[in-house]
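Of the protein chains in this complex, all but one are displayed in their positions.
By letter and in written order, the chains are A, B, C and D; residue numbering begins at 1 in each of them.
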Amino acid sequence: MLRFEDVWKRFGRDWVLKGVGLEVERGEVVALLGPNGSGKTTLLRLAAGLLRPTRGRVERRGEALLLPNPPAFHRHLTAREHLAYDLALFQGSGGMEEAVGLLEAFGLPPDKPLLAFSSGMRKRLALLRLLLLRPGVWLLDEPETALDQEGRRLLLELLEEGRRRAAVVLATHDLDFARKVADRTLLLGQG
Amino acid sequence: MLRFEDVWKRFGRDWVLKGVGLEVERGEVVALLGPNGSGKTTLLRLAAGLLRPTRGRVERRGEALLLPNPPAFHRHLTAREHLAYDLALFQGSGGMEEAVGLLEAFGLPPDKPLLAFSSGMRKRLALLRLLLLRPGVWLLDEPETALDQEGRRLLLELLEEGRRRAAVVLATHDLDFARKVADRTLLLGQG
Amino acid sequence: MERTLARPDAWTWAFLGLGLLLLPVGFYLALAAPPDVNQGYLVRIMYLHVPAAWLGYLAFFVTFLYSLLYVFRPDPRYDRVAASSAEIGLVFLGLALVTGMLWARPTWGVYWTWEPRLTTTAILFAVYVGYFLLRSAIEDPDLRAKASTAVGILGFVNVPISYMSVKWWRSLHQTQSIDLTTGRVQMDPEMLQALLFNLLVFTLLYLGFVRFRALLAAWEAQKEEA
Amino acid sequence: MRRVLVLALRDLRLEVRGRAGLLSVFSFFLVMLFILALGLGPEEVLLREAAAGALWVGMAFAGSLLASRAFGLEVEDGTLDDLLLAPGSREWIYFGKLLFQMLLLLLLGLLGLLVAAGLFYMPLERFFPLLFTLFLGSLGYASVATFYAGLLARLRGRDVLLPLLLFSLVVPVVLASVRATEGLLVGLPLDEVLPWWQLLGVFDVVYVTVSALLFPWVMEG
Partner (left out) sequence: MRRVLVLALRDLRLEVRGRAGLLSVFSFFLVMLFILALGLGPEEVLLREAAAGALWVGMAFAGSLLASRAFGLEVEDGTLDDLLLAPGSREWIYFGKLLFQMLLLLLLGLLGLLVAAGLFYMPLERFFPLLFTLFLGSLGYASVATFYAGLLARLRGRDVLLPLLLFSLVVPVVLASVRATEGLLVGLPLDEVLPWWQLLGVFDVVYVTVSALLFPWVMEG
């Protein structure tokens, strides 16, 4: 589903990624590890097609959804409205009943404007979109932060679902978390 | 240094804080715990004086510095410039040599514009400002996120320093972390 | 907790009642007043136009005062009175604008020209329209009160400008016959009487309306709390 | 395409919610007409002569503010990346944003006509030809404006360059619109106005086509 072939990426004069190779199929969860500034976020943005590699090739089959950290939403919409537009614009197959059900399951108020959401509530909403829009490639930047105990439990369940449906790449600093959810890890920033 | 007396806070019709009492003296580290949306960030903003309580009183002696999550900087400045302006505008007592020394200790490039910083690098810079500007009250929102192993070590050292110099209040979801650094915890969102 | 809503007090009823009662008398006096040497019966618009404009000024002055009070003591009541007065003031000033335009058509031949008094009055009107747009854009009551307080104070500068505009710029519009800055009066006593009487009626109405509107605002605030 | 409409309507809704963009642009436009009338008045002849120019100058400036709203909310909320990830080729995003801009510009123009009638003694007898001119001019303007707004949204400090780039390309459109409007106001027969309309039509077709083709390309990578 996702393939990096000897990918190099430079910002200005600094090389951030030097010849990364990676292949992720559906049913796999890959964790990106590495110190601050080692290029995890950059790799995810390359995978989404939001950046272009300086050298090498990035190939992807299927739609990707990138969950940035912190997640971004239109703050004047409510959660319900946001999901309705998402379904229309991403041509998702799920319906609004499903969306409302998910909001309830994730403990989110459907009719509060998003600017009034706390950081954890925003994170939950971002996770929920993955289930609703069903992209084939999940790209998650530090998905475990900002969540409380219950939120983490939801995330673990979600990743089980993701393993079944999609190719998942996530960046994290939490080694325990990575160990628990990832089938493989990729360590960046070691030259 | 910081005192909440029966503080109530409401947004629109929803009460977020219902009668919070809290007293933090210099030399104490208090951790705020609680589920997503329980009012931790709100409490920190009240303590900083950026919000006003609906009822009750918030008292503070000494300057406060709030470290929001994610931290905010002028993206067109370099780290060195940002710290120089901080020293001038906050009338900090430290000098630029100290600032440059700290940048080195925190592993940050002094002359890269901040828009090119990764999330962990931004977090480190935010932490560093506490040491440079020496506020009497430290207010930290999820300070442990986005940091790698080395970053966490720096944070723990920093909090030791904070315990000596200031009254520290931090919000977190990481129970281990809270247990390790906090003298006391305050659990929010239990009515 | 269930609190009973406050009711309009005796003063409010008295102002409103007296004002409405005397309104026909005012109209009668206006119609009975002698015609003007230059303008004939057209001058009767004046008995509506001038009191309305003055009450507009007065209302904005009250907004200014209560805004100042709010700065020194942030009591939501002050904010409510300030906003109510601005609202009634807009109505009165709007009336002055409309009657002025109706008057302008036969005397100057156009409804509107770019003339200092008219321009400054229109600007004054715009200031308080802005005041309410600002209020409608802010949900948080404290912030709303603060923001509009600032406009209520700064915006008041336009009242003396509008008033003085006929003196400062050579203007097409009538200069003051009752000059509040010098206290000189140049007007036929009978006309003056009718004018002053109408002024009194309008003032009573203003007082009644403001008290009533402030009470409504208090109810709204109470409902928001619940 | 249904998505084009959904996107345009969503953006309208967001702007109305934020009460931001719209009020700002509309009040700016009105104040601008007002101040121009103030500055040029009070002689009626002069005002009437300046009416077409004032209207389109006002449209051009208010339009440049509107243009920065096309992707303004996406940038403010950080949702542009997300929009770009929506499946399919990205022309539909361009058309959605263009439709959004057109709706607002037409509304603005309509308001402008009415206000100019009052302030500048502008005669409105030939209302439909005026409206048609408005449509042609707005389309030419909006097509370029939307394209640049998208291009610059990916750069920082965007609104900056926007007016500069925009004005150089849309000056011909604005001038042609002014001429057509003037012609209509002074009562020229329609076939003397026609050449201006044709010119506007050509601009519209060229700008829309080229922008739509280039858009997906500039937004990628």
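Rule of thumb we're sticking to: contacts are C-beta pairs under 8 Å (C-beta built on N, C-alpha and C of every residue); 3 or more make two chains touch, one makes a residue touch a chain.
Everything numeric here is computed off the predicted structure, so don't read it as measured data.
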item: Chain not shown: contacting residue from C:V25, C:L133, C:L180 or C:L216; value: C:L133
item: Which residue of C:L42, C:L69 or C:A147 touches the chain not shown here; value: C:A147
item: Full-complex contact with the absent chain, from D:G53, D:G88 or D:P123; value: D:G53
item: Touch list for subunit C against the chain that is not drawn; value: 71, 119-120, 123, 126-127, 129-130, 133-134, 137-138, 142-143, 146-147, 149-151, 153-155, 157-158, 161, 168
item: Residue numbers in subunit B that touch the chain omitted from display; value: 48-52, 63-66, 68, 72-77, 85, 88-91
item: For subunit D, the residues touching the chain missing from this view; value: 18-24, 27-28, 31-32, 35-36, 39-40, 50, 53-54, 57, 60-61, 64, 76, 156-164, 167
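Here, only the chains that are shown with their structure count from here on.
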item: Euclidean distance of C-alpha centroids - subunit B vs subunit D, Å; value: 46
item: Set of subunit D residues in contact with two or more other chains; value: none
